[in-house]
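This is the structure, below, for whatever I ask next.
All protein chains but one are shown in place.
Right after this comes chain A.
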Amino acid sequence: MRHDHLITSKQLTRGDIETILDRAAEIDADPSAVADRHTNTLLGLLFFEPSTRTKMSFETAMKRLGGDVVDMGSVESSSVKKGETLADTVRVIEGYTDALVLRHPKQGSATMASEFVDVPLVNAGDGAGHHPSQTMLDLYTIRENAGLDDLTIGIMGDLKYGRTVHSLAHALTNFDAQQHFISPESLRLPREVVYDLHQEDGGAGIREHESLEEVLPSLDVLYVTRIQRERFPDEQEYQKVAGEYQIGSETLEAAGDDLTIMHPLPRVDEIAPEIDETDHAAYFDQAHNGVPVRMALLDLLLSDDGAADRLGGGSDE
């Protein structure tokens, strides 16, 4: 099946993911080679929630491919304020542009929007739902640092509300990856996500823990997310767990030398600044990888030379 839209990481096979990551690596190696690949192409940025980074990253990606962007501006100033439906908004903007990037607070918004448009649509976050382009840059970073097969990864922090975590976990079921989920009891993965992960890989590679200690020595990658203080019923409850989930140099004494530490950023105090200068830190590279990965995604979705067919059009892998 050919994908015209990128809505969730679940829709992608291993072959699709490799196509995207390989293309990103090509672009990363020689960005100038694609500098005029999509001249006269206009990307519509529909951000119904503020997100400076993701938006700028898509904007940069489109411009580096020779295209340009139009932006609906803030929700406050748009016709959304007047009660226009999302279905109407995307149908109108589709007429102006060659592709759309949508960030919206409602879960399922990207799926719905994609049913109303013919141009490619990329989900840049639908509420607590999915954020597949973040997942692609996460996978790209993991592949560069540790490889995607024979991988032992710890995913730690707020696993309950973190859509980047859910998306990444789904995508990793395509690979030979052991996934350890580390969080306080109250912020465990939603049961629905666990249900899916078990469906997708038989559950063989999924473990849940409350403490990092027991799994840290075995990890190739530690993916840290922010534990939101405001999620806890009281400050004391937070203080009890907070220390367990912060990474400092003493934490890393138990870690392997090759441990790669990632974080979707922004961070607060999950990773001590002293880690930044070590070889473990991959989070700034991870953020920078957003541009070549999004260039690859846009290139694959926008190319009329059959490149889009490669997203799921090829092998059954």
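Keep this in mind: a residue touches a chain if its C-beta (ideal position, glycine included) is under 8 Å from a C-beta of that chain, and two chains touch if they have at least 3 such contacts; residues count from 1.
In this text, contacts and distances are computed from a predicted model.
Colleague: The hidden chain: which UniProt name fits, "Electron transfer flavoprotein subunit beta", "Aspartate carbamoyltransferase regulatory chain", "RecA-superfamily ATPase, KaiC/GvpD/RAD55 family" or "Carbohydrate ABC transporter permease"?
Modeller: Record says "Aspartate carbamoyltransferase regulatory chain".
Colleague: Which of these touches the unseen chain: A:42, A:112, A:254 or A:272?
Modeller: Missing-chain contact among the listed residues: A:112.
Colleague: For the chain not shown, which residue from A:27, A:61 or A:86 touches it across the whole complex?
Modeller: A:86
Colleague: Hey, which of A:66, A:127 or A:147 is the one touching the hidden chain?
Modeller: Answering carefully, the residue with contact to the hidden chain is A:127.
Colleague: Over the whole complex, note the residues of chain A touching the chain we left out.
Modeller: 85-87, 104-109, 111-112, 115, 126-129, 192, 195
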